[in-house]
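Removed from the display is one protein chain of the complex; every other protein chain stays in position.
Chain naming follows the written order as A and B, and within any one chain the residues start at number 1.
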Amino acid sequence: MVLAVALCAVLAPLLAPLPPNAQDLHARLRPPAWQEGGSFPRLLGTDQLGRDIFSRIIFGARVSVLVGLLAMAISGTLGVTLGLISGYAGGRTDAVIMRVAEVQLAMPFILLAILIVAVIGAGLQNVVIVLGVAGWMTYARIVRGSVLAVREKEFVEAARAIGAGGFRVVARHILPSVLSPVIVIATFNVAHAIIAEAALSFLGLGVEPSIPTWGGMLADGRTYLASAWWLATFPGLAIMVSVLGINLLGDSARDALDPRLRA
Amino acid sequence: MTGLARKWHPPVALAVVLALFLAAAVAAAPPPPTRLVIAYGISPVTMDPQMHSNTVTESVLRHIFETLVVRTDDMKTIEPGLATAWQPIDDTTWQFKLRRGVRFHNGEEFNAHAVKFSIERAMDPRQRAPLRSLVAPIRRVDVVDDLTVNVVTAWPDPLLVGRFGGYATNIVPPRHVREKGDAFVAANPVGTGPYRFVSWVRDGDLVLEANPDYWGPPPRFRTVIIKPIPESTTRVAALRTGEADIIVNVPPADIPAIKRGGRAEILTVPSGRIMHGMLNAQEGPTANVKVRQALNHAVDVDSIIATILSGYGRRLATVLAHEDFGYDQHLKPYPYDVARARQLLAEAGYPNGFEVTFDCPKGRYPLDSEVCQAIAGQLDQAGVRARVIFNEWALYNSKSDSRTLGPLSLWGWGTLNFDADGRLRSLFATAPGYPRGTARQTYSNKDFDALVLQAVETTNPATRLRLYKMAQRTLYHDAANLFLYQLVDIYGVSTRISWKPRADEMVWAQRVAPR
Partner (left out) sequence: MRHVLARLPQAVLVVLGVMVVTFFAIRLTGDPARLMVSLEAGEDQVALIRQEMGFDQPLWRQFARFLARAVRGDFGASLRFKGQPAMAITLERFPATVELTVTALALSVMVSLVLGTIAATRRGSLGDTAAMSLALVGQAMPTFWLGILLILVFAVSLGWLPTSGRGGIEHLVLPAVTLAAYYMARTTRLVRSCMLEVLSQDYVRTARSKGLREVTVVTRHALRNAAIPVVTIVGLDFGHMLGGAVITETVFSWPGVGRLAIESIYARDFPVVLAVVVLVATIFVVVNLTVDLLYVYLDPRIRLR
């Protein structure tokens, strides 16, 4: 499934029946082809500017999946690392990291985004940075909690007793046992980032309006939800399919990393 | 948590949900006809009628407060309000006769002192009334007798009477304001109007009740509820279920569903707000008048109105609305002509077009993002590659103030008085001595300046009309902006009531009748 989405992204120009930005004001809000008023090749209908939704979804896969995965990678790496340090080191280090997390948790996401727009400007790269930086706290707190529990367990104590270094203990013994919740958080993070990208477009931080994204299509379809349901529904389904794929990927990754789970 | 899990039974959950639905079914019975519910997209910002510059707040507060004069629904005539008559005494003095026997909701008497107090409150710099500019020409207010005041202006002001029609010139009770203070007044309004204040939750319901002692026609509804419903789909849903009787800003796409529902109809009125594309007339390709003319030829405004706005818009030749005093109906808009646009671009030295940044707000004006993208798509056909950038409103204004907006940007401009002066002078005049309406405008033309400045100092309507016509033609030939359209306000109105919308966005229960 992930492969299919990836293929879409790579082969978009070949797969899409129409150019993603071609407007036709006189053919706007056309329903999907199987409904009355719809017609081929506009399989999934047209949007508020008469652009082909199917083609936009195919092109949208490029940016959306990339943004979702990269943002998750940044948040995850940052959060897991800080969470491990926080939980394992404890004391003052723990306090500093957790208090910084609290400061950021209390700041509204939109304000953080506005601040970053003002400082570093707009663009695809910055979207990834904003979404990545915005999400590390959940990982950190989850990992820290698990580390606190694992830290006192026999096998960790044992490893420490035989003289294993701090890093070794964390990497070999603690990391695998906190992975399970992290993978759940990560898969949700991807979907969330894909949708949140649209909020950044609204602030002028997002990717350029000429580049179709699933989040942007969803957001644009918001006011048309009662009158033209297909605008927001199909990008929503696209997100769901990719997320399903990522979930399955996450599940198998966990099973692979944790041999005990193989039943 | 384990305890919860153990005690949790699906049948219990089912029963709870069922009970909730039953309770809801009872509560959702249709409201009695003595109640009127008006839904806006935003909340009023204060209950002090002189301390805001916000249309919704004004609309809401004019149930409670009144003004000396009132515009008729068509905006053309000024009618008596708390004043019964007015006349000029000399070039700079107007005399107002006041209505007898009017009392504020707290029993305080309305008289000349209340008028003097209210206007002076608006004029006082320490009061910081956001629309102090409305009373700027006034030098002083003299009490002649209990029911007569003289208003003295610093210069002859052709628009003076209209200034007493709202916002900073609402009449407030002097004793109440003096004794209770501004902070109290901001949450506890006391006026002379047909409805009295009951309660207000910010971003929630404002509840009003009929004022039995009202001097005018008795209020038709016992209760009026005014609520903000920000999500347009939800607002439309509330109209369709009968929870709201009047809703504002109906998205054109939702109109068919409302009509099909049969419980409500669509009423429209041309708005006082015009939309225009600001062009940088000082730097870059758009500094060339031929380029600006080319852009005006390249955009198919009629198609945009017909499709995106579903016909709810009126094409404009410049920036004056059809209802504005001074509007020139003989001036025809630039025709849509891509070939002509390309030719003008070539003459200006851009045979292959050019690239341009097009800054846009999103969600500020009806369908703004759609319109921006459509304009960009059409400019592209003429060879002008417009790169649309969406902006959050505050950042957009910061860009405007720091002059970092792109050469093309989309703006709306409202009006308080439906007079050419407000738009032409604020938007385009550059003469010293007159503060600019806006920092972002880069257009400057001495002939134009002379015309609008002369017009503002003359009181003869025929002369003013002639001057404004000439001014519009100058703007038109200079293609000072990308001229677009006048908005049309779209209301959803329950079939239980009859009402006529106004161009100044005021929705007043006193003008609504049950059917």
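Simple rule for what comes next: contacts are C-beta pairs under 8 Å (C-beta built on N, C-alpha and C of every residue); 3 or more make two chains touch, one makes a residue touch a chain.
Nothing here was measured: the structure is a model prediction, and the numbers come from that model.
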item: Contacting the left-out chain in the complete assembly, out of A:A6, A:L124, A:A159 or A:A226; value: A:A226
item: Contact with the hidden chain (one of A:Q35, A:T77, A:Q125 or A:S180); value: A:S180
item: Among A:A4, A:M107, A:I120 or A:A256, residue touching the chain not depicted; value: A:M107
item: Chain A, residues in touch with the chain not shown (by the definition above); value: 90-91, 94-95, 98-100, 102-103, 105-112, 114-115, 117-118, 137-138, 141-142, 145-146, 148-149, 151-153, 177, 180-181, 183-185, 187-188, 191, 195, 218, 222, 225-226, 232-233, 236, 239-240, 243-244, 247, 254, 258, 260-261, 263
item: On chain B, residues whose C-beta touches the chain left out of the figure; value: 1-2, 4-6, 8, 13, 20-21, 23-25, 27-28, 45-46, 48, 51-54, 125, 128, 130-133, 182-183, 186-187, 201-205, 227-231, 233-234, 237-238, 240-241, 243, 392-395, 397-398, 401, 411-416, 422, 426, 435-439
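Following the convention adopted for this analysis, only the chains that are shown with their structure count from here on.
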item: Footprint of chain B on chain A - complex, ascending; value: 21, 23, 25-26, 28-29, 48-50, 114, 117-118, 122, 201-204, 206, 208-210, 220, 222-228
item: Residue numbers on chain B that touch chain A, as the complex places them; value: 232-233, 236-237, 251, 253-254, 256-257, 303-304, 307-308, 362-363, 369-370, 373-374, 377, 387-392, 395-396
